[in-house]
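Excluded from the complex is one protein chain; the other protein chains are retained at their positions.
Now for chain A:
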Amino acid sequence: MTDAPAHRPTMGDLPLADRIARAMPVLLVPILLVLGFLAIGNPSSWLTLTVSGLAMGMMIFVMASGLTLVFGLMDVINFGHGAFISVGAFVGVSVVLGLAEWTQAPSLLLNLGVVLLAVLAAMAVTGLLGWAFERVIVKPVYGAHLKQILVTVGGLIVIEQLIHVIWGPDEIFFARPEMLKGAITFWGAALEKYRLLAVAVGLVLFVAMRMIFRRTKIGLIVRAGVENGEMVEALGYRLRLVFIGVFIAGSALAGLGGVMWGLYQEVITAGMGEEMMILVFIVVIIGGLGSVEGAFIGALLVGLLQNYIAFLEPKVALISNIGLMTAILMWRPQGMMPVVKAK
């Protein structure tokens, strides 16, 4: 046997067209921003709609991130995810209503304090609920997609009915904390304070998730597990435990998204999570199942497009996201940033 020749490999640069094609999903957001600007024409209206779209996108991302990871890691389709959104909203709003003095006080500190407590309570309850949901409902149906759909839809219905039992059958109207009401004016555009907060929270969360995925071992395990769970186990990691952790975290994030959405709408219903799931599924599918980055870009596209179209052609707004999904799936049938599965 001969020895290998001296081996000095280099990595050639990709042609420009390939580099653009690879970066295209990320470029879609600025492209949509520019197209929206050109179509709307009025800078202040465009800015208002853009902030509104980004806020909506961020909230959908918060709800979708857990679902995409749960699917990516264990091939579990969880239609019950919507229940965590509703429960999160009800628990969070209960805190907001329970601390009425803090909510109504004209103090930013107290107002943010009540929102923080609402978020923590919602995430704790939905995290626990997610843990129980995984143990009781999801665990027995690993690997069987049809059964997963049936039992998780069943779980969703049961939890919605439990919300009726605990909080009553009616929708709950409430007011946002005092200092989060109203808007600020920037370059002639009215920007709702709460939407700015939602954008900030979504951004912080996305950056934090990216840091966890890129810089920590647990993040590496999750990313590798999405691609090839069997090999992760062969390296000595108990993927089942990691999955339970991801399921709990994903449920807690859905709860966070529920509180944020509830505070945004100022009305909550037991069916709100189920209604949001249509947008959440669109985002997860166009992003590429299992891809957090894809879900982030998908959520921004959905939020921005819905707001722009609602302004330009209100009648088309209802189908705009279905149209977006159709277009993206025709372009990339696996979604924008598909995770290459080894199985």
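Criterion: contacts are C-beta pairs under 8 Å (C-beta built on N, C-alpha and C of every residue); 3 or more make two chains touch, one makes a residue touch a chain; residues count from 1.
Assume contacts and distances are computed from a predicted model.
Think of the chain that is not pictured: of "Ferrous iron transport protein B", "ABC transporter ATP-binding protein", "FeoA family protein" or "AhpC/TSA family protein", UniProt labels it "ABC transporter ATP-binding protein". Contact with the undisplayed chain is limited, among A:137, A:221, A:244 or A:297, to A:221. Among the residues A:178, A:233 or A:266, only A:233 touches the chain that is left out of the figure. Summarising the interface, chain A meets the missing chain with residues 1-5, 7-11, 217, 220-221, 223-224, 227-228, 230-239, 339-340, 342.
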